[in-house]
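After the structure tokens below, expect a handful of questions from me.
Only one protein chain is missing from this complex, and each of the others stays in its spot.
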Amino acid sequence: MDSRNGVLHRLKIARGHLDKVINMVQDDEYCIDILTQSQAVQGQLSEVDAKILEKHLSTCVADALKKGDNKNAVNEVVKVFRRGHG
Amino acid sequence: MDSRNGVLHRLKIARGHLDKVINMVQDDEYCIDILTQSQAVQGQLSEVDAKILEKHLSTCVADALKKGDNKNAVNEVVKVFRRGHG
Amino acid sequence: MDSRNGVLHRLKIARGHLDKVINMVQDDEYCIDILTQSQAVQGQLSEVDAKILEKHLSTCVADALKKGDNKNAVNEVVKVFRRGHG
Partner (left out) sequence: MDSRNGVLHRLKIARGHLDKVINMVQDDEYCIDILTQSQAVQGQLSEVDAKILEKHLSTCVADALKKGDNKNAVNEVVKVFRRGHG
């Protein structure tokens, strides 16, 4: 619950910053400032991803591994890791 | 103008997908599905960044370099590149 | 054993490509070609990381989680994930 609320709070901050990116483009602001703001949003989402992954490993993956259901649980996490690394 | 509208269109799609991430967290959906959706938003923003950078290089950076004002223009672009690479 | 040999094989290919990057810089080759080659090495190392992570989750993390030693095992994996995402 607590962790979910923390994640929701961060996601809403990221959405606020994404709204700001949209306004900056509409107002023709300086490209570098827009890029800086957009990269900040991506950094915030990536930080949220780390929180969600942490919870996922401690709960779902832990349960799956205890049941010996390694393969699927591991593959899903590796896929998330790979996607984040181009 | 055209390029700005294209960028705005993509940003609004990314915002729609970020709203979906928020809903998925509120609905306690499966962590891996949330992470997949969040990474998709980051990919869309990164794609927008490439478009903005492209325009920035063709316009502002081109102007600065023609005026011999290399240092600042180059440093700004390198900073954006660095931030995107952890 | 098999997985370790696969990882070693890929790492040696990456080292060969890194040697090529060094030669390209020494021979003053075109910057973009050097960058392309350097990014390929990073992609290969990141692919190796995914393989090592896969093995780590299936073995060490699985053992730790079975013993209820969640916290440390999870934190280490999240740290690796975070570092890969700037």
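We call the chains A, B and C, going by the order they appear; numbering starts again at 1 in every chain.
Note that a residue touches a chain if its C-beta (ideal position, glycine included) is under 8 Å from a C-beta of that chain, and two chains touch if they have at least 3 such contacts.
All values reported here derive from a predicted model rather than from experimental measurement.
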{"item": "Chain not shown, touching residues in subunit B", "value": "43, 46-47, 49-50, 53-54, 57-58, 61-62, 65-66, 70-71, 73-75, 77-78, 80-82, 84-86"}
{"item": "For subunit C, the residues touching the chain missing from this view", "value": "4, 7-8, 11-12, 14-15, 18-19, 21-22, 25-26, 28, 30-32, 34-36, 38-39, 41-42, 45-46, 48-49, 52-53, 55-56, 60, 76-77, 79-80, 83-84"}
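The working rule: only the chains that are shown with their structure count from here on.
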{"item": "Interchain centroid distance [CA atoms averaged], subunit B/subunit C, Å", "value": "26"}
{"item": "Chain centre separation (subunit A, subunit B; CA means) in Å", "value": "15"}
{"item": "Averaged-CA centre spacing for the pair subunit C and subunit A, given as whole angstrom", "value": "21"}
{"item": "Shared-contact residues (touching 2 or more other chains) in subunit B", "value": "83-84"}
